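To start, the structure under review is shown below, and the notes come after it.
Note that one protein chain of the assembly has been removed; the remaining protein chains are unaltered in position.
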Amino acid sequence: MMNKIRVVVWGENVHEREDERVAAVYPDGMHTVIAEGIRERGGDEVDVSTATLQEAEHGLTEERVGETDVLVWWGHRAHREVADDVVDRIQKRVLQGMGLIVLHSGHYAKIFKRLMGTTCSITWREAGEKERLWVCNPGHPIAAGIDRYFELPHTEMYGEPFGVPAPEEQVFISWFEGGEVFRSGCCWRRGNGKVFYFRPGHETYPIYYDENVRRVIHNAVRWARPQGLWIDSCPNVPVDKAPEKIEEKGAKLHKPGDEGYK
Amino acid sequence: MMNKIRVVVWGENVHEREDERVAAVYPDGMHTVIAEGIRERGGDEVDVSTATLQEAEHGLTEERVGETDVLVWWGHRAHREVADDVVDRIQKRVLQGMGLIVLHSGHYAKIFKRLMGTTCSITWREAGEKERLWVCNPGHPIAAGIDRYFELPHTEMYGEPFGVPAPEEQVFISWFEGGEVFRSGCCWRRGNGKVFYFRPGHETYPIYYDENVRRVIHNAVRWARPQGLWIDSCPNVPVDKAPEKIEEKGAKLHKPGDEGYK
Amino acid sequence: MMNKIRVVVWGENVHEREDERVAAVYPDGMHTVIAEGIRERGGDEVDVSTATLQEAEHGLTEERVGETDVLVWWGHRAHREVADDVVDRIQKRVLQGMGLIVLHSGHYAKIFKRLMGTTCSITWREAGEKERLWVCNPGHPIAAGIDRYFELPHTEMYGEPFGVPAPEEQVFISWFEGGEVFRSGCCWRRGNGKVFYFRPGHETYPIYYDENVRRVIHNAVRWARPQGLWIDSCPNVPVDKAPEKIEEKGAKLHKPGDEGYK
Partner (left out) sequence: MMNKIRVVVWGENVHEREDERVAAVYPDGMHTVIAEGIRERGGDEVDVSTATLQEAEHGLTEERVGETDVLVWWGHRAHREVADDVVDRIQKRVLQGMGLIVLHSGHYAKIFKRLMGTTCSITWREAGEKERLWVCNPGHPIAAGIDRYFELPHTEMYGEPFGVPAPEEQVFISWFEGGEVFRSGCCWRRGNGKVFYFRPGHETYPIYYDENVRRVIHNAVRWARPQGLWIDSCPNVPVDKAPEKIEEKGAKLHKPGDEGYK
């Protein structure tokens, strides 16, 4: 029997408390609504909890990250307030095999920029316009149960260019009423971890109550579950442990037992 | 007529000054020998200079980086001493279009880890063993003029697993006398910039005097030259600038003229 | 509960019958030994059968291919004898989502060349030399249970350049006693199907009795199982079915109901 997928939904939880228009849509925070959506569809297969910026270590202690299979990330206004050492440990865990799902404005989250190595920039407009997300590969597990496309009646617009490395799989591309397009569902692998970026979402719209959005996030959680873990180091292989017998020659900069220079 | 390729060879310049065995091989620093190799083959096509860790801002001021087409990077013991803001500006410039060639122990350089988003770890052994670099694509411009393979009689060994995202092009794979293999020549794109990692090199061996190594580095400089520059931002597109006429609806979190939250 | 993975092991079954040295190693054909290895490890999770060149439609009728989840392919001397329409249907099924595992000399199989679009050439030598397969990503599900490397005491050598598109994931690279290297375990996606090429194998050696080889093939079967199926077509979207209301303008080359020109 497969183990449950341990999911942590991380929410910045700032706009929800400081802006009454956002609070009206997400009175208990966006993270709770996102978590609820995964729980609802995932049933016994998932074990979903939440964490927020305001908790100690943002709710992402070494121990907790070490017990997480898939991390879902929502942040916007407070990207800079996320502590670098927490980002370090998330990155490390992704490289070992944890899945990461980055939502909407999370394109500028430290952890996403860290894993991509690029600007992750976009163009944008707040006009409450219509978005239509097209499925680029109807057989992809993240698109399971989605028709040829789905629509969101009112969203913030994100437009190309999207400053990321070429996605390894393109699952969705968006059409916007105002005339732009955007690569809205993108997959990458980093180390052993799978990373999925999913565009929909804005604080002022009930995006995370939408059935199709919830379906995609749940699909992505299943897709991103670890398939193997690997704890990477930089081991020296002493001469007497070389697979082929060799004789040591030449000068050595390192003493036996040294680690590499990081 | 094409402009000259403005190349900066950056050298950490630490072991060369502190370890007499290294100084014996590279009395004027490794960067000078690497630069000389590019100059020798590049002739009028290149304009090569050097920079080192010890200079102000490591010799890589905003202005200088802004005038560099291809940066060649050699570092080992002092990766941690490279200032983060210098790394920031190099990364920014690569994403705009500058080429970056990372040599040997530079797999752990901050700038390389930054662009890859992964551990960049390896396994390693100092035993002065033989390395044979195989060409995986004889038509690749970086392999121009190289036969099916070339050999280095004495090198440090690097072995798999190499903790990087899957290379977009595999140019070389190494065979080691002691029994290991390594992806020794790898290409990636990040933003508009081309990145090439090239394994050979170790302080205690005359690797950068080797004709084949010099040929590859020169080829890589030509390959990595910028093919277009783009200065990325995160522009808001106001409603009246939308390509299609739309009406503004819904709440706005941003005031006109706001930048996105980074 | 998950359904069983329906695996078909296809064997050319020529050398086994015509060359007594091969018959001595694989008296019932290579396909039976490969199938047995998957069955042994897969237990209740798999449903394994075999098919050979000599059967009607090579044992791969439309119906059977339509009921296959993962196809394992072994061929060598008779690549040209595989009927093109059988190749067509395998390709179609892979694009819909079936997994394909191509072994050793199958690098020149019609179906592999078809899916890669390239020469798939190698260099080679029959000298019974030693091969050591290094794991490039210890967390990859195809490498599960394999140590840092494993060895085969006597194999045919395959060397670079390997004429394939850059692998999306590099799982193994081989070191050969005679001095060559080879990308021995490579992953690609084509349509919805996953493709894994695995180098080990030669008719005259008991490669498919080796525990590590069997483990990898079984892992690959699990990795390649379909994650969604999609039957692709080229549908016309009539004007009155466009998501946005538009008016028809201009000349039309196609009449209503026409298919595209293939």
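A, B and C label the chains in the order they appear, each numbered from 1.
Just so we're on the same page, a contact is a pair of C-beta atoms (placed from the backbone, for glycine too) under 8 Å apart; a residue touches a chain by one contact, two chains touch by 3 or more.
As the structure is a prediction and not an experimental result, all values here were calculated from the model.
Summary of contacts with the chain left out: across B:Glu36, B:Glu168 or B:Glu248, the touching residue is B:Glu168. Across the entire complex, the residue among C:Val102, C:Leu115, C:Ile173 or C:Cys187 in touch with the chain not shown is C:Leu115. Interface note: of C:Lys4, C:Arg77 or C:Arg148, the residue touching the hidden chain in the full complex is C:Arg77.
For the chain left out of this panel, the touching residue among A:Ala24, A:Ala83 or A:Ala166 is A:Ala166.
In the full complex, chain C touches the hidden chain at residues 15, 19, 21-22, 76-80, 91, 95, 105, 108, 114-119, 121-129, 154, 157, 159, 161, 163, 165-166, 177-180, 188-191, 202-205, 232-239, 242-244, 246-254, 260-262. The chain not displayed touches chain B at residues 96-97, 132, 137-141, 143-144, 149, 151, 168-169, 175, 189, 191-192, 223, 227-230, 243.
Touching residues on chain A toward the chain that is not drawn are 132, 134-138, 159-162, 166-170, 173-176, 179-181, 183.
Going forward, only the chains that are shown with their structure count from here on.
One finds 31 Å separating the Cα centroids of chain A and chain C.
The geometric centre of chain A is 28 Å away from that of chain B, both derived from CA atoms. Note: centroid distance chain B to chain C, computed from Cα atoms, is 36 Å. For chain A, residues touching at least two other chains, in rising order: 189, 191, 243.
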